[in-house]
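Excluded from the complex is one protein chain; the other protein chains are retained at their positions.
Note that the chains take the letters A and B in the order they are written out, and that residue 1 is the start of every chain.
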Amino acid sequence: MDHRKRVIELSINDEPYVLAVEPQQTLLEVLRDSLSLTGTKEGCGTGECGSCTVLLDGKPVLSCLMLAVECVNLDITTIEGVGSIERMAPIQEALLEKGGVQCGFCTPGMVLATTAMLNRNPKPSEGEIKRSLEGHLCRCTGYNKVIEAVEATIEKISDTHE
Amino acid sequence: MHLPRFEYFQPSTVEDAIHLLEIQKSGARLAAGGTDLYPRMKYGLTRPESIISLRDIPVTPPTLSQDGILNLDAFMPIKEVVNSRVILDNAPLLSEAAGRVASEEIRYMATLGGNLCQESRCLYYNQGHNFQFIEPCFKRGGDLCYFVPKGKKCLAVYMSDTAPALMCLNAKVNILGSGGEKQIPIEDIYSGDAKHPLELGPTEILSQINIAKLTGSAGWAYKKFSLRGGVEFAGVGVATVLQMGDGKKVCEQAGITVGAIAASPLRASNAESLLKGKEITDSLLKEAAKAAAEEIKVVPHHGYSTPYLQEILRVQTHRALGTAYERVGVVSQK
Partner (left out) sequence: MAELDFVGKSILRKDGPDKVTGRASYTGDIKLPRMLVGRILRSPHPHAKILNIDISQALKLKGVKAVITSEDTLGIKAGFVETPRYPADQYPLAKDRVRYVGEEILAVAATDAYVAEEALSLIRVDYDPLPAVFDPDEAMKEGAPEIHPTHPKVKEPLSNIAGKTQSEWGDVELGFSESDYVREDRFESHLRTHGYLETQITVASYEPGNKLNLWTSSMGPFLKRAKLARLLDLPVSSVRVRKAYVGGAFGGKVDLYSHEFCAALLSMKTGRPVKIEASREEVFTAYRHGQPLIMEVKTGVKKDGTLLAQQIRVINNCGGYRGSGVVVIFLGWGYTMVPYRMANFKYEGYAVYTNNPVRGPQRGHGAPQMRFAVESQLDIIAEELGIDPIEIRLKNARESGEQLPNGDNVHNCGLKECIQSAAEHTQLKEKYGTGRTTASPNGHIRNGIGIGVSSYMSGSLIYPNSSSVSVKMNDDGTATLLTGALDVGQGAETILCQIIAEELKIPFEEIQVIAADTETTPVDIGSWISGNAYVTGNAARMAGTEVRKKLLDLAAEEMEANVKDLVMENKSVWVAGSPDKKISYRKLIGASIQKRRGDPIIGEGHWRTMRDEPFHPSLASTKGRWSENYAFDAQVAEVEVDTETGQVRLLRAVTAHDCGFPINPLLVEGQVDGQVSMALGHALMEEILMKDGHTLNPNWLEYRMPTIHETAKSEHINVITESYEVGRPYRTKEVGEGLVSALLGAIANAIYDATGVRLYSTPFSPEKILYGLGKIGRNQKVS
């Protein structure tokens, strides 16, 4: 068997990375272990909790089930590319203000899934919000305040646009 | 959790993929979205020597032929199935079932073909076998069923949401292989044996799904029973189509198919016949639901008992028929 590493180029948060990976390495492993982009979390590794969500060309995917070699030529967005302490994205501010964050482990995945949803549809219904976040387990908040935060973000965005 | 090592191929045509399958023989696995395969690989349930990724193969958008056949590329992501206008207009039952698959992220990653070609599942099988379960069961190449120790066969359950919908729509699938292409009814891809639920050969790829469009006088529904509204697989999944006559009162043709209760989706033929040619009333739908629960013997699975699933099958069939009847005349969901 051929286990030689391949050199790939990834575009993450608008930054180019060139690195050697083995084919079985998941995007999650590469982000966390090779590139120290540790904001993306592993809660199960088998696609059941949503903690590892990142965006590929704007679409939310589970980085624990994506091979890194499959991500070349795609724009990867991780939590590190969404906002900063000084300039938070509206959903980040809203999660903070509404109390949608407790332990914070599921938060990066929630932020990315919400970002993808709102980019696609800035005025989702409650049903659409729930469908978009149904794969994100959160034990701390019971989701109420997460929903409030998403709704506040929707309002904030529509205010800025109008 | 990490994946075991493998060799990786990323062909850009289906033909190249088939060629690679021929060379690699049984050591290779196709990966479409990978959401079914990779967790099993992480658990050590399958250790392919090589992975042939189908990700680079271009996806043809859905088309509707002159004679009303909807042609779907099997490599279409589930999310695109859900979003597709042409599917919503012509096969809304599939849109509804696809919308209930797993979670949003998985719907973006997984493909329609992959959803059909998923493995059957059971509590014993779908976990790592490092320490707590060591004895290989039928599905892991051994000679026992953990839950039915004296049983002679594997009792894993095939849990696709889209499969019962497609079977209900009498879909046909194209299979590409070294021997060329064939088109077969979707029923024929199932072996009925949970150990290897699919009949596909080692060098075959399910490449296309073809569905005759639903007419305006049809109603449909997919009812997925699960304890939670998202993420999990179905306890029972029931798909129904009521094809009504011109007056929209008499049922010309009924489709009732059930998923997540056996090694393949099953058709409730007796129940279907009961409805054919009859004027629809609620008591008739109840009778049909009862017939479905009598003719289909469920396999208990994932914490649900036989009597419970049998009853849920009846209830969900009744509800799915009721919704289908309500939707008669509504061309699409929107």
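Here is the rule we go by: a contact is a pair of C-beta atoms (placed from the backbone, for glycine too) under 8 Å apart; a residue touches a chain by one contact, two chains touch by 3 or more.
Given the structure is predicted, the values throughout are model-derived calculations rather than measurements.
**Q** If you put the missing chain back into the full complex, which of the shown chains would it touch?
**A** A, B
**Q** Thinking of the whole complex, not just what is shown, which of A:G58, A:G99 or A:P122 touches the missing chain?
**A** A:G99
**Q** By the contact definition given up top, give the residues of chain B that touch the hidden chain.
**A** So the residues of chain B touching the unseen chain are 1-2, 5, 43, 122-124, 126-128, 130-134, 147-148, 155, 225, 227-233, 300-308, 310-312, 315-316.
**Q** Using the document's contact rule, name the residues of chain A that touch the chain not shown here.
**A** 32-33, 36, 38-46, 48-49, 51, 78-80, 82-85, 88, 92-93, 95-97, 99, 101-108, 111, 129-130, 133-147
Here is the rule we use: only the chains that are shown with their structure count from here on.
**Q** Please work out the Cα centroid separation of chain A and chain B, and write it as a whole number of Å.
**A** 29
**Q** Quick one: in the complex, what on chain A touches chain B?
**A** 1-3, 22-26, 29, 42, 44-48, 50, 53, 59-62, 64-67, 69-70, 113, 117, 130-136
**Q** Which positions of chain B touch chain A when the two form their complex?
**A** 1-8, 10, 33-35, 38-39, 42-43, 49-51, 53, 55, 79, 99, 102-106, 108-109, 229-231
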